[in-house]
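Every protein chain except one is present and positioned as in the full complex.
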Amino acid sequence: MDVSTSAVALPPRRRQDKVRFQVSSVGWLLPAIALLAVLFIVPVVYAIFLAFTNLQLLGPHAQSFQFTGTANLSRMFGDSVFWHSLFLTAIFVVASGIVAQTVFGFALALLMQRALPPLRLGIGAIVILAWVLPEISAAFIWYAAGQAGGAISLLTRSPNTNYLSTSAMLIVCIANAWRNTAFSMLVFSAGLRNVPEEVNEAAQLEGAGYWRRLFSVTIPIMRPTIFTNLLLITLATLSDFTLIFAMTQGGPGNDTAILPVYSYIEAFQFNELGYGTAIALALIVLGGLFSLLYVRHLRPELNK
Amino acid sequence: MSASTEQAPLTPPIAVKPPSPSPNRYKRLTAGTVSANGLLIVLGAAFLVPLLWLVFASFDKTATASLRLPNLSLIHYKHELTGTNLKPFWNSFYIAAVSTIVTTVVALFAGYALSRRHIPFKRTFMLVVLFMSGLPVTILLVPTYQLFVRFNWLDSKFYTSLFIAATSLPFAIWLIKNFIDQVPIELEEAAQIDGAGNFTTMTRVVVPLALPGIIATSMITFIGAWGAFVIPLVLDSNPADTPGSIAIYQFLTANGQVNFGDLAAYSILFAIPVIAIYLLVSRKLSGAFTFAGGIKT
Partner (left out) sequence: MSAVRFEGVSKLFGPVIAVNELTLDIADGEFLVLVGPSGCGKTTSLRMLAGFERPTYGTVYIDGEPVNTKMPKDRDLAMVFQSYALYPHMTVLKNLSFGLKVRREKRDSIRSQVDDVAKMLDIDMLLERRPSELSGGQRQRVALGRALLRRPKAFLMDEPLSNLDAALRVQMRAEIKRLHERFGITTVYVTHDQIEAMTMGSRIALMNDGLLQQCAAPEEIYDRPANLFSASFIGSPTMSMAPGRLCSEDGVPAIEWLGTRTQVSGEHAAALKRLERESELTIGVRAEDLRWVDDAPASHAVRLSATVDVVEPLGSETLVVAHVADRPLTARFPPRSGVGSGDKVELALHPAHLHLFDARTEQNVLSVGSDQAHTSTPTDNEAALASERS
């Protein structure tokens, strides 16, 4: 056998090293699969079914309900409150989530870079504290702030206005931004640290000023981070329930009834479980669309 | 050696110390730095004020919705640190503890298998898991309610906790799998060639080394479960089972005037455990991942 030449053609034989699935692996995964199947996957599938029924919490259709096809859908599309809710959700996600948290998070991250250490630690702690605080405590704070005599009214010098009545959505957006900006700040701080210093220095040598560098160098490099963060913010904001519900219960009227809140109200306050689930389904679809949008933008980066 | 004394010999400048590098901390006070710090202070103040209000109000005998210097008193805390008022905290603790224990153990086994074993369609599985962790809980409320009705699991702290565990599981699996990934496989190979079987390797080598990450995961789960609101709202209407989050909500929406002082103190008390755990987690996470000395990098 000539062992010194490089490429020896191997005869077709059966491989011995196919990676095989060990049966014992099932044991390790079983508890997780069981728990997820029963309490997660089954409900999700069941929800998709229930969305097309007339199930109720109380009343004639609580015990015996029927599959009603697209009845809930037509009801939804004809429901002005639904469209209002959809609109509010979009505002909430875009204004309070995407715009406010991204802008403030990024601004804070940038400012932190140049901050004096005690300032960086102190303000960082404050911003993060707002995030760690339980949602209900945060809800309470902003409930008070929006009251007549509360911080907001004092700021606008109209101490008798109850902003939770007049501009509830605004207060709610501010509250959400206040609470969640910390996450974006942390993500962007990490992202900024990963921008190689040499690139910045090279740009400086070429005469680029601070803002030029920011927009032409730093931000493009951070594109994947920014988009990933957008995706996470969107999904988190879409799921948000406690903050708004505790503050306004969707009111006054339906002024702050974003989709999760509206779904809950229809299901558990108006007893329309089926219809409420349909609204929740609309929420999921909305989330899915957003996700697809981001993933498509992210795909070129992910493939690198 | 030159005999002339006019020209000083070229000896190395031993006496001259190189200029010490200016400490990076206190950068030159450029206009940019000043305005940056100024802006930061403004933003910081904006974030601080609401928190400040909460603290002040809790110590303010005559607290209102306005931010003002407190009329110092501990009366609100006295009101809230009673048996009946603290019961919801025990309920929150029960729910958080049970769901955390279940989630951590289950996620540990699943994470180990996903990290080390060959699982068919592993990537798809992990992607599905990731998706599940981002799913709005809203969609699960109604069907789970129906399921609980059928199995007679309503109004039970235990089954509510179990459901919360299930909703926390995807993220926990994702985190723990990633932490176990970071344990160098060579250490497991060394253990295997030393004669250790799978279970021994996991308990004696992998878990101790991934422990900071595992603990961090369980703490994150705990924090999430502590603040659980809508799930207990839907699944457990037993007044004795009311967790702290719902208790605060009930005070807020009760008929009559809101007692800002009392509620502020209550909110702070409710927040303390979570803040404490967060501090612990961040400390653990920052020093944790150096497999110092085991692996020569």
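Order of writing sets the chain letters: A and B. Residues in each chain are counted from 1.
Definition applied: contacts are C-beta pairs under 8 Å (C-beta built on N, C-alpha and C of every residue); 3 or more make two chains touch, one makes a residue touch a chain.
Keep in mind it's a predicted model, so treat the numbers as computed, not measured.
Asker: Which residue, B:Gly83, B:Pro120, B:Gly195 or B:Gly256, contacts the hidden chain when the whole complex is considered?
Answerer: Once the missing chain is taken into account, the touching residue is B:Gly195.
Asker: Quick one: say which of B:Ala113, B:Val142, B:Leu209 or B:Ile246 touches the chain that got left out.
Answerer: Among B:Ala113, B:Val142, B:Leu209 or B:Ile246, only B:Leu209 touches the chain that is not shown.
Asker: Hey, which subunit A residues sit against the chain that's not shown?
Answerer: 1-6, 8, 10, 13, 15-17
Asker: Over the whole complex, note the residues of subunit B touching the chain we left out.
Answerer: 184, 186-187, 189-197, 200, 204-205, 208-209, 291-297
By definition in this document, only the chains that are shown with their structure count from here on.
Asker: Which residues of subunit A touch subunit B in the complex?
Answerer: For subunit A paired with subunit B, touching residues are 19-22, 24-25, 28-29, 31-33, 35-36, 38-40, 42-44, 46-47, 50, 55, 104, 107-108, 110-112, 114-117, 119, 122-123, 126-130, 132-137, 139-145, 147-151, 154, 178, 181, 210, 232, 235-236, 238-239, 241-242, 245-246, 249, 259-260, 263-264, 267-268, 273, 276-277, 280-281, 283-284, 287, 291.
Asker: Quick check: in the complex, which residue numbers of subunit B touch subunit A?
Answerer: For subunit B paired with subunit A, touching residues are 25-27, 32-33, 36-37, 39-41, 43-44, 47-51, 53-54, 57, 64-67, 102, 105-107, 109-110, 112-114, 117-120, 132, 134-147, 162-163, 165-167, 169-170, 173, 198, 223, 226-227, 229-230, 234, 244-245, 248-249, 252-253, 258, 260, 263-264, 267-268, 270-271, 274-275, 278.
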